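Missing here: one protein chain of the complex. Every other protein chain is in place.
Read from first to last, the chains carry the letters A, B and C; within each, the first residue is number 1.
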Amino acid sequence: MFGVSSLSTVSVEEINSLIDTPKMFQFYFHKDRGLNSNMLQRAKAENFDVLALTVDTITGGNRERDLRTGFTIPPKMNIYSIADFLIKPLWTINYLTHKKFDLPHLQEYVDEGTNVFTSIGSYFSTMLDQSMNWDDAEKLCSEWNGHFALKGIMSVEDAKRAVDIGCTGIMVSNHGGRQLDGSRSPFDQLAEIVDAVGDKIDVICEGGIQRGTHILKALSLGAKACSAGRLYLYALAAAGQAGVERALSQIRNEIERDMKLMGCDNVNQLSRKNLRFR
Amino acid sequence: MFGVSSLSTVSVEEINSLIDTPKMFQFYFHKDRGLNSNMLQRAKAENFDVLALTVDTITGGNRERDLRTGFTIPPKMNIYSIADFLIKPLWTINYLTHKKFDLPHLQEYVDEGTNVFTSIGSYFSTMLDQSMNWDDAEKLCSEWNGHFALKGIMSVEDAKRAVDIGCTGIMVSNHGGRQLDGSRSPFDQLAEIVDAVGDKIDVICEGGIQRGTHILKALSLGAKACSAGRLYLYALAAAGQAGVERALSQIRNEIERDMKLMGCDNVNQLSRKNLRFR
Amino acid sequence: MFGVSSLSTVSVEEINSLIDTPKMFQFYFHKDRGLNSNMLQRAKAENFDVLALTVDTITGGNRERDLRTGFTIPPKMNIYSIADFLIKPLWTINYLTHKKFDLPHLQEYVDEGTNVFTSIGSYFSTMLDQSMNWDDAEKLCSEWNGHFALKGIMSVEDAKRAVDIGCTGIMVSNHGGRQLDGSRSPFDQLAEIVDAVGDKIDVICEGGIQRGTHILKALSLGAKACSAGRLYLYALAAAGQAGVERALSQIRNEIERDMKLMGCDNVNQLSRKNLRFR
Partner (left out) sequence: MFGVSSLSTVSVEEINSLIDTPKMFQFYFHKDRGLNSNMLQRAKAENFDVLALTVDTITGGNRERDLRTGFTIPPKMNIYSIADFLIKPLWTINYLTHKKFDLPHLQEYVDEGTNVFTSIGSYFSTMLDQSMNWDDAEKLCSEWNGHFALKGIMSVEDAKRAVDIGCTGIMVSNHGGRQLDGSRSPFDQLAEIVDAVGDKIDVICEGGIQRGTHILKALSLGAKACSAGRLYLYALAAAGQAGVERALSQIRNEIERDMKLMGCDNVNQLSRKNLRFR
């Protein structure tokens, strides 16, 4: 299943015209309720199968590395980033010659022109609704009226509440480790969350999935599936479509090979007996 | 709350004339009971809110790094410290052109002129009362007759005794790790001390506080507040008042951001559920 | 006891003509049942004492280091492997002047000439029977009708089943750590397997045995014996027969010396009291 977010550079309409496979829309909850409704309706109209409400990004993380490297939109120049651009001239050429990024789900709702954000941080503080609460999530769930997940659950308590408000799934995630400094890894939280709600809703493990073995471990713990971003994005940045296809085929090969080596021929045979913690 | 010590270079009178915010006086117990009384009365006269008796420095620590680098008063010259001064000529200029340090709380009580101490070590062995005991602490507490803390508690046993002698707070601290080699960190001792006396007196966590997350962790364990020295002193040394303001605003921002990300809007919601030990 | 595998470069006949000491034949289970029977009969005819069925290699491992270094048959040239050959010209001379490897147990059963395999991986996928199951193992055990071991057991469950199908031994092994990425070490699994089946069959510990102390530790845990490959192969590659003899004498010396130092004069005195885990 492929997912795009409210902040995607490709619209839900374009995606629906391109692929027939299952689709997830990753929803950010904005102050502007008209924008929220608009996005929800567009995703529904384009046959998205799942709506995942992002709940771990009520405010942006303090990404200190980005502050040092000047990795903002537009890029902030400092001695290191200029050196990077000089060493890799194709970056600069691509940056200057390619179509500027659009954010098609948001562009009618921001006043300041196309290239609107000075930084991710200012987007989060200006447009997102930091007072979003469980009632908002419940209403959105009922408005969507289909498969609905909370993305960013890290505790048993919140997982149970997700069941209570009608979710059909949760994504155990800490937003790639870029939000709350010192948070545990989603995998560390997985077993107890599966124990609490695994029989009621789908528990998806996200965060750090880079290999087939990572998926086998998460499934062995009881996750229903895994979700990954950097896994395909790094491949995409390095080698385009061919890179993504190669990354995915390596994942598939590793899962198949290692299941053979574990003596399993069905994912149902994966269990905690495969794992030892230390 | 700002704290100054018996060894401060600025007097309690000057501090009281400069700030209206709460003030703590960090008391060292001297052989000379006249000096002790004099300091206590001056601090009381200047409206200091808390007296904190230092109990982890009955003798100076064996700071082996200082012995190697020649970091004493006055500086001891060796090949490394001379090289340091040559590389950073502003240090030398500042050292030579600025007013010499005074120790205004002590200066009437030492005979040998203004620049009296050859080393911290000799101060501790010459002037401090190494036989200070619980009775002395109890008398000082009753003489102060206000908020009184022991600074340097590291065990449940001593924390309970602090309650018994009438303290209203304790500072869990190992004096920045510079005294007893091999001592545990204050944070390691915090939970059991909070469990023992947290409902009777204020437990302050000191030692290694460098970030907002450190404070959130200590509060989650049950500390009432945190105390930090190097946090603002490094910033002060690097960039003066602006540096301190920046350090403090970073701490505040991190606390606010991370509480949002933890789904808390009040420090009362911080609890041990936020923490996992390994 | 010396063991050779189905993939050995020396035939069971030649080995039997060379040595009188106990011999083990390491059996790979092929799709071609005629090949399986042929190998079994040859090993029996040459008085091999033990048949060990390899059960941890139903498919080849994904040996990523080999993919990078070009370590395949025949060697794949890349900039690093060419550099290696240039630095060590004797390798190249040996490779070109020595008799090409034969695989005498397999050569009548492959069509494509003498130098048949492009890679270990293609051998595994083309010739081995990936559907081998417990029934196949049980039939082979009964057909052999002598000491029979499963090589590659890593769980209590499988160890018990080995007893059930009539094995007289198991080799606790993960094939040198080259098959299933993230598998535990055999030594880590040894205690519980010995506890489950140690009184019914011989439990052999294989994997990472490089020193006498490794053997003493495995015996102390309850292994009946140890098995090692790289231990003598590295010595063989470095210094031929003299190297192997030196490696073996070092092992013997270390076992003898350390048993004296432990106050033991018989391996029966080795027990778990000698070990502490952390």
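Basically, a contact is a pair of C-beta atoms (placed from the backbone, for glycine too) under 8 Å apart; a residue touches a chain by one contact, two chains touch by 3 or more.
Bear in mind that the values here come from a model prediction, so they are computed numbers and not experimental data.
**Q** In the intact complex, which of the presented chains make contact with the chain not displayed?
**A** B, C
**Q** May I ask which residue of C:46, C:84 or C:258 touches the chain that does not appear here?
**A** Going through C:46, C:84 or C:258 one by one, C:258 is the residue touching the chain not shown.
**Q** Touching the hidden chain in the complete assembly: which of B:184, B:252 or B:272 does that?
**A** B:184
**Q** Just name the one of B:7, B:40 or B:58 that touches the chain not displayed here.
**A** Answer from the full complex: B:58 touches the omitted chain.
**Q** In the full complex, which residues of subunit B touch the absent chain?
**A** The missing chain touches subunit B at positions 56, 58-59, 61-62, 130, 155, 157-158, 179-182, 184, 188.
**Q** Please identify, in ascending order, the residues of subunit C that touch the omitted chain?
**A** Interface residues of subunit C facing the absent chain: 211, 213, 217, 253-254, 257-258, 260-263, 273, 276.
Here is the rule we use: only the chains that are shown with their structure count from here on.
**Q** For subunit B superposed on subunit C via Cα atoms, how large is the rotation, as a multiple of 5°?
**A** 180
**Q** Please tell me the distance, in whole Å, between the geometric centres of subunit A and subunit C computed from their C-alpha atoms.
**A** A distance of 45 Å separates the two centres.
**Q** I'd like to verify one number: the distance from the centre of subunit B to the centre of subunit C, where each centre is the average of its C-alpha atoms, in whole angstrom.
**A** Distance between chain centres: 63 Å.
**Q** Give the residues of subunit C touching no fewer than two other chains, as numbers and ranges.
**A** Expected reply: no residues.
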